[in-house]
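Omission of a single protein chain aside, the complex is shown with its protein chains in their original locations.
Letters A, B, C and D mark the chains as written, and numbering starts fresh at 1 in each.
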Amino acid sequence: MQRIGVFVCWCGSNIAATVDVKKVAEELKSEPGVVYSADYQYMCSENGQNLIKSAIKDYSLTGIVVCSCSPRMHEATFRKTASEAGINPYMVEIANIREQCSWIHKDMATATQKAIILGRAAVAKVNLNTPLTEGESPVVKRALVIGGGIAGIQTALDIADAGYKVDIVEKKPTIGGKMAQLDKTFPTLDCAACILTPKMVEAAQHENITLYTYSEVEEVKGYVGNFDVKIRKKARYVNENLCTGCGECTSKCPSRKGLNEFNMGLDGRGAIYIPFAQAIPNVPVIDTAQCIKFKTGKCGLCQMNCPSKAVDFSQKDEFIDEKYGAIVVATGFDIITLENYEEYGYSMYKDVVTSLEFERLMNAAGPSKGHLERPSDHKQPKTIVFVQCVGSRDTTGCGKEYCSKICCMYTAKHAMLTREKYPDTEVYVFYIDVRTPGKNFDEFYRRAVEQYGVHYIKGMVGKVYDDGQGHLMVRGSDLLANEQLTIKADMVVLAAATKADESARKLGTMLTASMDTNDFFTEAHPKLRPVESPTAGVFLSGFCQGPKDIPETVAQAGAAAAKVIGLLAKNKLKSNPCVARADSLICSGCSNCEKVCPFGAITYAETDVNDGTVREKRRVAVVNEAVCKGCGACTVACPSGAMDLKGFTNKQIFAEVDAICRQTGE
Amino acid sequence: MQTDRGVTAEKEFQPKIIAFCCNWCSYAGADLAGSGRLSYSADVKIIRVPCSCRINPMFILRAFQKGADGVILAGCHPGDCHYSTGNYFTRRRMTLLFSMLDYMGIEKERTRVEWISAAEGAKFSATMNEFAGEIKKLGRSKRLGDLRCR
Amino acid sequence: MQMIAEKIKEKIKELTENGKISRVMGWKKGLYGYDSEPFVFENGDLRDFTYDAFSGANLCKYMIAQSKNDGDGKILVLLKPCDTWGFELLDKEHRIKRENIYALGIPCGGMVDIEKIKKSGVKGITEISEKEDTLILKTMYGEKEVNKKDYLLDKCLVCSSKEYKDCDELFMTDLCGDTAEYDRFEEVEKLEKLSSSEKFEFWRSQLEKCIRCNACRNVCPACSCVKCVFDNDNSGVAAKANANDFEENLFHIIRAFHVCGRCVDCGECSRVCPQNIPLHLLNRKYIKDIKELYGDEDEAALLTFTTEDKEPSVVYERGKNNV
Amino acid sequence: MTESLIPSVGVVTEIRIDTPDVKTFRVVGRNGKKCFNHMPGQCAMLSVPGVGEAMFSITSSPTNTEFMEFSIKKCGCLTNWLHMIEKGQEILIRGPYGNHFPVERELKNKDLLFIAGGIGLAPLRSVINYVRDNREDYGKIDIVYGSRSKDDLVDYQEIINEWTADKDVSVYLTIDRDQEGWDGHVGFVPSYVKELDFDTDKTVLLCGPPVMIKFTLQGLIEMGFDKAQVYTTMELKMKCGVGKCGRCNIGSKYVCKDGPVFRCDDLEELPDEY
Partner (left out) sequence: MYKLPFEEINKLFEAVSLNTALYVPVKKNDTVVYEKYSENTIYAYDELNTVKSAKDFFFPQVQDIAQFKLRGKSIEIINNEEDYESFAVFGVRACDAKSFEILDKVFLAEPADPYYKERREKGVIITAACEKPDEVCFCTAFGIKPWEPSGDVSVWISGGYIYWQANTQKGLELTGKIKDIFNACEENEIEYFKAQIKNICGKLPFGNLDLKYFKETDEKDIFSSSVWDEIYKGCLGCGTCTFVCPTCQCYDIRDFDNGKTVERFRCWDSCMYSDFTKMAHGNPRKTQKERFRQRFMHKLKYFPMNNEGIYSCVGCGRCVRSCPQKLNIVKVAEAFSHD
């Protein structure tokens, strides 16, 4: 049984004008456990708090109830007061008799009666409160960034600049990501490589950044502040420390059948290759599926020609175990495959290309050295048709339901650049809607239409077919003119929908970070916490959270970095003590709670249980208090009631219900 | 073989209504209703829970047992849950619970779920008034109640 | 059936001799021919082993206790198709040590409800023999023959699948009879169509019979909690008896809710109720609801969600047509 | 006679803290008088509405005509609650229940050896004080009492101030492990009893945790005692107190009605269920 003190606040006249505070104090005095009750003009004032403190001492109170304003206002204040007077801050309950009572009721009798009932409920709850202590856990001052695109690089740089160690894990042989493949960027038309490569170099040279390229995250354990991560460093068969990046090997490789991924397969590369000239690290990698040495055991020309003896066919995958305080997901995006869109003829006609391929074709470092030529016969196309929303905003189930966000703008960019470089080229764009909500976006689009004379056609393309004479016939509808039209084109460019990178799902599972049905990571709060995952210590940067253009990605990358820096700046993490707790004597280990936990805070352990009757080793739920946020979803999923929420226990809520329902008219 | 001890003098019927409010949206909505002086029925008493997903069907049944005439749950709008997914679970749980109550012939109007954000003080007040009015019309909960507590 | 029982026995002997199993959870012949009981046969002693028209009991739940000790070796459990669903659930919820169990799927052509035979007026049954679908009943008041198919357990009348889940081996399962044609939601639909007060009356008249013996709970493969909330004095809802109608309702509502989405519709709750309360109608209501509201999902309905789920108000709307 | 299971109100007039987990509660009726009379070894049902009801042995001697005392160890829901109350709190009490030590028959004129461990002193204290108050009816008194530590010795003040002061009463205290400020014996009760090497013509009253009872009894037999010389008391879950609710039986005997006091040779006849 507690010794409870009740403190009824007048809040000046805010409460006292409609609630008979003396009567409330008097009535609550006879509630079970209450040994002291008082009223005062302003409980939150220093005098009011002193009143509480001295009552705690004089009456050896173990719990207090403050009947006052909303707990959202002053709960923290009174908790501090209690704590200063030597009782646990969680032995405080607030009865909200201002917002929920005096301010909304006019009749004194009604309001007083209600205030008494609210006070009773609070007393009933405090009777069952137990002292709670905030958990503490140390923070490892190191961050992991998964993904080495612009998002990952920017996040890593910002964190590193703040003085914390950062590791970047990139599954490809080089960092840079999708941005490195781009030609120009909208709406400013500055060169992507020119702004990205310095950042790549900076990341590589930063003393606080370690790059793990050609590497993947293998396993994640632990929780916020204390993640244990295993990283697989895939064998490149080239010793990074010895290699000077001279490129001798790549030129000597006799196999030329490899498709150059960086150029979207538009040209070839050797089995040992450096993805592109500015790759970081500038170290080749061997494609074992292509390499003659790996396939037949004979060859080894690269090894023989390497001046620094860096080629090593016996290299094995390496594993690195590292501890991190925070993890940033920056896995980026990819574009969908187009097998569901046979009507566009992508797999049939070489001259039907995706926008990303077009990007490479336009690029000075691309397969055609920046000269626009079509893949089939390397002739310069005279008529180009761009098709937007290929797989985006698609509710048929073939593609993605969401808008890929960037296509409108890059298509306008492509159209504009084409017209600028090759004014004799006719450019058509089929669109459903043109979406340009960004700084200078609409102006950019209008320039394409007005200044560069790009033909925008609102409508869909129904079919792309070959006219037998080397032309692509694009049949579509013009919804504004309300007519069917067929355009004889030399080249068709498809704005294929974006999708989350395929590594995201596996990673999401490892991180117990929730994802939406499109495999984009879910943010902790869509408005208020857009760069945090609901899983504490996991942050989101860039496209992995949802479609974004470069400036948005960089902005979010910086925001994620700021959050990480905020976390790493702490030496210890204090955790909310109102978290779930599993009673191992009752827990059946059924895993139902784990399935509803949005934070991955519940794990299971074979535990010795002994309830005096049964002694056995049993699978029992364990709550990681540093990760649990205290929502209580698990408590209802648990049929046996083994899972309870501290601070809001089943018994406490029952007691509140009972107190409110208790008859009074005696 | 039970004894009926439920003899109470009927005054004007004053329903007992419990509103479980999630801390982040609906409780804040109630606060906003308060600071906006948007009056609602005094028969409604609020119990604060961290998230609507904390509400166990047993709490609702317990309220009816102890004499409540109506129980309303208020939480963040789907998609806006402070804990990201809590109210999605609430939605399923309560849909199924209410469906069962209905199937057993217990007036479905006595239970309700509403999504009320922290900005919707007016909605909070209007919802509570409307609910209280409905319960008043329905009268005392007889089908789901414990005579001992009357 | 007797042939099948003999074959099963041979199979058991073979598995025992191969050292694959150490004991067998099966049915033991009873006193009257219709009361075979769940029994653990040990040391290869299969005396009184039976598998007959009355082996309706689902043995899967015994596996919780029987598989606990690693030192005891493997136990063979005989499972009819519908028994395997509960077995799979127990496995999924980590309630059994699957590695200590050898699950043998066995054929089932529907089990007989002795109470139905008795209700048809047959008294004093002392012995029963089976000949194909005919049951020959020896009674204190003479002999009688009945067709097995006329007296199937309610759960068998709505047999929906002969699919075996999570078994180590299937044995003669091609001998399974057909699934039933009967619509298992028919009774639920009938109730749904009643007015609110008719529904109330119906359930009152049923639940008032409840003696709170816990048979429904204890037999249920979904009710496998180490300690049930209703037994836990600390839970706030513990009770040993229904003090009044509220407690009758409370117990069954909460039980239905706790198994909601997990219930495998094995029908054991109704089979074991000494008061013949059609408890399956509660659980089946949930199965129907889930099907209608959420469709087929891999996860139990209450352990998952979609952002497009129906609002709880769907309950009011659905009920509008029948006040 | 009938037993309606309806308790009467008792007032807790005094609470003494004995050990970190044992408190002794003084209880009288509302009229300030004893709630009822009892014999040494008998029990009473104490309860708090909504919390629980449980059986406790009455620790005070029947010769105390003013009040009853209960020494209660904190271990469950009700006892936790009792440990939190303050003076003046009303509780519910019914009884007395069960049999008692045969102070008027078999124990009369005998030399008595009391052996207690921990809270096991509670039921024996009633007999010890009864015997001390009727000193001429009994022979020599030896008391062996042991506990985990000095702090865990129940009734320590009374033992030191009164019992050891009595003539013809020998008190032997022991604690399980050595600790500062203790110059008495250290060791477990069963071995201490053997060390003390008592005459085997004594009648033994034994109470304590099951393990201690088991080993002490073994030791006594080895020393030459007969089981028929040893009395002990049992504790099982009880609800009614009158042998009807059906849960406290050991074999055919109900602890609440046929016990709690058993002679060890009788106990041996019963199935080994405790």
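Everything below uses one rule, namely that contacts are C-beta pairs under 8 Å (C-beta built on N, C-alpha and C of every residue); 3 or more make two chains touch, one makes a residue touch a chain.
Treat the numbers as computed from the prediction; the structure is a model and nothing was measured.
Touched by the hidden chain within the whole complex are the displayed chains A, B, C, D. Of A:P32, A:P198 or A:P551, it is A:P32 that touches the chain left out of the display.
Contact with the undisplayed chain is limited, among C:I12, C:V229, C:V272 or C:I287, to C:V272. Considering D:I15, D:M223 or D:V242, the position touching the chain not shown turns out to be D:V242 (whole complex). By the touch rule set out above, chain D reaches the unshown chain at residues 1-9, 49-53, 75-77, 79, 86, 88-92, 236-237, 239-240, 242-249, 251-252, 269-274.
Along chain B, the points of touch with the absent chain fall at residues 1-3, 66-67, 146, 148-149.
On the side of chain A, touch with the chain left out of the figure occurs at residues 30, 32, 612-614, 658, 661-663, 666.
Criterion: only the chains that are shown with their structure count from here on.
Counted by C-beta pairs in contact, the busier of A-C and A-B is A-B. Work out the mean CA point of chain B and of chain D, and you get 52 Å between them. Separating the CA-averaged centres of chain A and chain B is a span of 35 Å.
In chain A, the residues that touch at least two other chains are 596, 637, 650, 654. Annotation for chain D: no residues touch 2 or more other chains.
Per the touch definition, chain B reaches chain C in the complex via residues 2, 57-58, 61-62, 64-65, 78-79, 85, 88-89, 91-109, 112-113, 143-148. Within the complex formed with chain A, the residues of chain C that make contact are 68, 93-95, 223-229, 232, 234-236, 258-259, 299-300, 302-304. Put simply, chain D touches chain A in their complex at residues 81, 84-85.
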